[in-house]
Structure formats: C-alpha cells, structure tokens
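Presenting subunit A:
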Amino acid sequence: MIKIEALSKSYQDGKQFTQVLDNLNLNIAPKQQIAITGESGSGKSTLLHLLACLDKPDSGSIIINGQNICSFSPRLSDAYRQKTVGIVFQKFNLIECLSVWENICFPARLNQNLDEPYLLNLLQQLGIAEQRHKMPVDLSGGEQQRVAIARALSHKPELVLADEPTGNLDDKNSDKVANLLFSLCSLHNAMLVMVTHSQQLAKQAHCHYHLSDKKLTLQAND
Partner candidate 1 sequence: MTKSILSVLWVIVKSYNLQKYRFFLVLMAMIIGCAGFSSVLVINETAMRSYNQPNFPLVEDVRYAIYPKEGASITQADYADLRKSGNRNIIAVSTLEIESKNNKLDFVGVDYYALMSLDLSQQGADSTEKEVVLFTSSLNSSEVDATENKFIVDPAYAKVLRTQKLLTSDNFLQLNSQFPIGPVSIAKATGLGQQIVCDIETLFNQFTTQEISYLVVVGKYNDKNPVTVQLPAHLRLVKLTSTEDTEQLTASFHLNLFAMGLLMFVVCMFVVLNALNLLIIKRLPTFKILRQLGIPIVAIFSASIIEMLFLAIVCSAMGVTLGIEAAKLLSPAVNQTLESLYNVSLGFESFSWPSLYSRVLLASILGLSLAAVIPLRSIDRHLASIKLTPQVVSNENRWLAVSAILLLVSLILYFCYTNILSSFVIIGLLITSGCFMVLFILPKLLVLTRPFIPSNAPSLSWSFADAKRVSNKSSIALCAFFIAVTANVGMNLMVNSFRVATDTWITQRLDADAYIYTQDADKVSTLIKLNFPEISIFVRQAEKVSYQGNDLQIRSYPSQLKHRQALLLEDTLDTSWDKFSNGYGIFVNQQFALSKQLKLGQKLEISRQDNTQLAVQVVGIYYDYGNPNAQALVSEWLIKNPLGGRQVMALYNQGAHPLEWTELKKQLGLNMPDAQMMETQTLLKASMQTFDNTFVVTQSLNIITLLVAAFSLASSLIVIDFDNKPQRALLRAMGVPASKVLLLTLFQYTLLCLFICAIAIPFGILLSWLLINLINVQAFYWSYPLVIELETIVQLVFSSLTVVLLAVLLPAARAILIPPIEDIKWLNG
Partner candidate 2 sequence: MAQWLKFRKTPWLLTSLLSASIVLSACSESDTSSSSMYGGMLDQENFTSAKANTEIAIEFPRDHLSHPEFAIEWWYLTANLFDSQGNQYPMQWTLFRFSGGVSDSNWSNGQLYMSHGKLSSDKQSWFEEIFARGGVGNADVSLNEESNNFEAYLDDWHWRSSSADLLPASLNFNLNGQVNIMLNMQAKGPYILNGQNGYSVKLANEQHASMYYSQPFIAIDGSIELLDKTIKVSGEGWFDHEWSAGLSDQKTQGWDWFSLHLNDGQKLMLYQVRHSELGNVWFGSLISPGGDKIHLTATDIKGTIDSYATVNGIQVPLNWSLSLPQYQIHIRVSAFKQDQYNHGMFPYYEGAVVVEGSHQGIGFMELTGY
C-alpha cells in the first residue's frame, strides 16, 4: 500500500525555476499495477525517482508500509532501494562488466535471498535463459531490457518501478516486454508503477493516470 500525499517538487536550473509536481496525491493498493503517461518533461520520471528514493520532494510525503520514505536518511534510502524496490530503466542500466546471470543475481545477493530456481524460472519466462552467460553488450536492446526486468524482480521486491521500459524497443519487442512485466508482477504480487508515453501500454495496467500541468488525472480504461 502506497500513499502519496501533497507531493511537490521543483527544479532550479541556473536562474530558471521549474515546478514539476504540485500537491500531488495518489494511493496505490497492494498488487496494483498503475501506468502514468504524460508529455515529455511533465514530471512523470520525477515522480518515479521520488518513489525510488533516488530524489527527495520539496514537500509532501510518500508512505509505504506505514513509513514516509521522503524522510529517510541516506542510509535508509539505500536500504529501501536495496530491499523494497526493483527498478527498470529506460536505458536498462545494466552493469556492463557483469554477465547477464551476474547482473540478475546482484540484487538478490545483496539481500542475501538468492533463489536460483526462481531466477532460472524467471529467465525462462523472459526467454533469455539461453543468454544468461553472455555479457550485456552482446545482447540486443530487447534482450537487455528483459535482463533489466529480471534484475528488478530478482530480490522479490514489493514495488517495481519502470521508467519507459519499452522506450528503446521496437513495437514487437515492446509488446512482449510489457506483457512480461505485467504478468510477472502479478505473479510475484508486486506493485508496479510504470511511466510510459505509450497509451496502448498504459491501457493494460489496472489504473492509468495522466500527468499534465503538475496534476494526475485518472484515465478511464477502455
């Protein structure tokens, strides 16, 4: 259960001041999968970074499991990212010196909950089991994104955050990866917050929000 209350965030770049989020509220139920769409620069990635505790808001709170992650110390933020969250980045952000398998195991090892059969199963579901000894550079974009998804789920996080997970993929791959992301999250009972500008993708989520003019509006799923 995530409760976002009165969240505001602004940036200052030189003399220019930009308010990105203003007094934003949102509740996410357990196992719920939500998608957020919006224009470029609308602040959807910022929201995701705040949820990942990669950044801090100006005001407001994000309550997860009864704790306001916005007031976390750096040490708690690190621990939160290590345990509670799994992140899928638009540019995959794989550790290029580690093999696919090592990349996937990395968060699990950090959390000391390495479950090899589970991970193998995950790889098979993602269709990259054959590739697990390869280095990231030897994979195609779609394959790299699947590795990133596997890594995000490897330590069985409560919350999966995906930032434009299909932004770098072609249509065919894009569908596949999105489907996998949704189904794996529901399989492992993880909440999913996905940021995308693909309306089609957004429609597959339980809830679809649109971020514009610093506000979130719920979109009706067809």
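Here is how the candidates were picked: all candidates are chains of the complex that A comes from, given by their letters.
To be clear about the criterion, a contact is a pair of C-beta atoms (placed from the backbone, for glycine too) under 8 Å apart; a residue touches a chain by one contact, two chains touch by 3 or more; residues count from 1.
Nothing here was measured: the structure is a model prediction, and the numbers come from that model.
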Query raised in the report: Pick the one that touches subunit A in this complex: which of 1 or 2 is it?
Result: 1
Query - In the complex with candidate 1, residue positions of subunit A that touch it - result: 45, 49, 52, 54-55, 74-75, 78-83, 85, 87, 89, 91, 93-98, 102, 106-107, 109-110, 112, 135
